[in-house]
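All protein chains of the complex are present and in place, except for one that has been dropped.
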């Protein structure tokens, strides 16, 4: 199998390349760039010096390169420009940007502040939250790989929503992310001296992952609701933790909550359900495709707290993309993704 | 004025010493230690070498040293042992530990897992949340200085509770702290390689600051409620941010919320109310006694998000203690506390 | 006294403003900007919200504003453009950039890769390494404030060079700096995810502080030599440590080295000489104007190691600038600079 990557100089692209290079079913990984074609990879990415010496190719060469699959790790708004022309080719596509995730055009416009891709392509795209969309992914040709925050939040909260264990309208999601989630392009908000030793909140009530989460709550748990969702930047490179709060419906106990989670995830390799009130920390999933989950039932307030954490560049981006590729091609779902978290 | 500090080798104590040494009304700062009496200060605390060369004195010498005020920065459980004997002396006391904060003995036992100090002393103690208890502090003899999380949370949420702008039972407080909040004693949970580049949640639903916040909501806003409160450790040294969520009562707009905050805090030097949805970050208060506040009204969910941040060692500990001292002695409240935040 | 600052939105400028605002002899601090005139300060610098609400003024207004002193914290190459016109005014100037430091024009061209300011002005400028140039600073009108690395290195090594305790040609300086030294402008090399949890070396053998150190060794210790000097970026915001190695001349013992240091620095408030082999760390000077020094004599190799550390934004920039101002105006040299280091 031959795979292509568009956007290898971004952080998602780098991780994709690391994973695909070690994937035993991939014989070759070809790299494309719109702006840096012709450049030697290791000139741009020093850590790959002598490991992967190859030149970045032009996007125009892509269709004639005989790929089986292409991953696009270009930013939102960019992939929607060139991906449409590739859809008719005989290759599968996994897009890591947000362009094809939102089904409703007006919702897309409202949160992304730009025009969506053609509706027919959006309709065709499968939202690749693997554990919840496995069958569709298997048949899919164009996968809209989920956002990092939605992946963590949805895996943690969907079982309780679907089992009607919580009141949907009470759901509050407080999310925290490492700074690599902001990408590889320098800005004041990612300047070391500005953010080191400091915790910040940003895009209050305005993050474009809000409609993505709401849409999946509707599609996966059949619940139509609005959520409150906020995001914080933590002075660390990788990792996302979502702390979620909701009111319990009547009949729930810690034991029954644990049973709900286990019924959904016992056979899922990448979701690790911990005992109630386990002190999770993001580095316990660093470099791995795991999503770790715990919860706490508070009898004083009849509220539940659900906590989930992922590596934003793995399960939140490149890892889940490879997981989706494995599903699309009928390979073992964990192939190339079984390495333990790296700690410390 | 002569001031004493018990526990200068802790982080709160170090900051107390820095502030009091620069305070123009304090002529001498005497240092006490139960375990390290006789030791040269700068042997324990290298950054004070040549700045403050003095020996730590025994606690037994304290009563004969003619102090006007003593600050106790010993850990919870320790100060309740020796502070009672000092209360009858002719000196004022500010305790930075949790021992005298909780009025109800059973509540104290339930959350602190130990016996409270004598009830008569607890009754006598004034909870020193300066902006909300100024008059009591002024007359106080024994101040229970508030905890770091409660200070940030209460300053942010009390105006809305008191004005009945939110439904109390819907209140969720998601708190994040730098690691200095865990003190100067090494442990696995504060070991650099364990917590660096990682975000963790701890004491889920079990933090002893929960009853402290609930008690102040009752005393300051006359509301009897239970809250959901969780705490996270952020890989940074200082800083606390609380992100608080609640359902709005009917009549609230962004403008009216701003007006509520301004009506409470316009004349408060240490509380800075920012415009709606300002992207706060903890380092904007680093090294200062400020509590910064912002908020966001979400019309989609009829919920409000309130964000507050402080330096946990200043407004959350030593800074507020000095502020209380200033009030107790009728000095200008900002004396010794006006230095700008240090950035970056 | 009225002071002006050019470039307050840079990190050196921010610290200058913090220090001057708290300086009891300064009645007003006026802020200038070439590119941001007219803007409200706290729009640019959130941590100063409500502390210092004032507008940035145009550089053109400077000469008519009746200042006694102006600090220029603009980048190298910029200050040489507008400072010449100010020199004839009746005001004193302290320039924090590198433009006026190097006396020899060809050396400047070789290391800075641009044209130097007019030679007459360069000749007039006093290199403001206060402890070693106090008398010249006192009479100076235009001060070239030393670079951060040279300040740390020179204070540590000059006594040994002047006393001929080491062989000059054997001197190797290995320097490490926090990332704020690279300034407030975002770039790939200061992007959080790029540099966090990583140590890098840069400008190997090519740092423009090399000729500055060599020139001062000649002027202060009367030694003409070439040094080897390298610089590393450490994932921390502030702090510089220089570790210096040299061969000892015959007659040196640990005791005699200590005596040399003490003979130079016993009456210097800002230089703290520690016992031999003290484990220095940069945070012990954080937020202060101290330069801490220690050393170790290695009998096995007949070599000495000298270690010095400073806060690059204080003694390495704004702190030393204020120290120079104090000297220039005959004020107590420590005025406005006596606050303890902030730890942790």
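Letters A, B and C mark the chains in the order given here, with residues in each chain numbered from 1 onward.
Throughout what follows, contacts are C-beta pairs under 8 Å (C-beta built on N, C-alpha and C of every residue); 3 or more make two chains touch, one makes a residue touch a chain.
Keep in mind the model is a prediction, meaning the values are calculated, not measured.
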| item | value |
| --- | --- |
| Interface partners of the hidden chain - shown chains only, full complex considered | A, B, C |
| Among A:72, A:237 or A:326, residue touching the chain not depicted | A:237 |
| Residue among B:48, B:67, B:179 or B:310 touching the omitted chain | B:179 |
| Selected from B:29, B:236, B:257 or B:328 as touching the chain missing from the view | B:236 |
| Those residues of subunit C which, in the complete complex, touch the missing chain | 169-170, 172, 174, 176, 178, 193-206, 226-228, 230, 232-239, 241, 243, 245, 277, 279-283, 286, 294, 296, 298, 300-301, 303, 305, 307, 309, 344 |
| Touch residues of subunit B, complete complex, unshown partner | 11, 178-180, 182, 184, 186-188, 190-197, 235-237 |
| Footprint left on subunit A by the chain that the document does not show | 11, 14-15, 17-18, 21-22, 45-52, 180, 184, 196-197, 237-238, 272, 274, 278, 281, 283-287, 292, 338-344 |
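In this text, only the chains that are shown with their structure count from here on.
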| item | value |
| --- | --- |
| Centre-to-centre distance between subunit C and subunit A (centres being mean Cα positions), rounded to whole Å | 46 |
| Intercentroid distance (Cα basis), subunit C paired with subunit B, Å | 36 |
| Whole-Å separation of chain centres (CA-atom averages), subunit A against subunit B | 38 |
| Junction residues of subunit A - those touching two or more other chains | 178, 193-197, 235-237 |
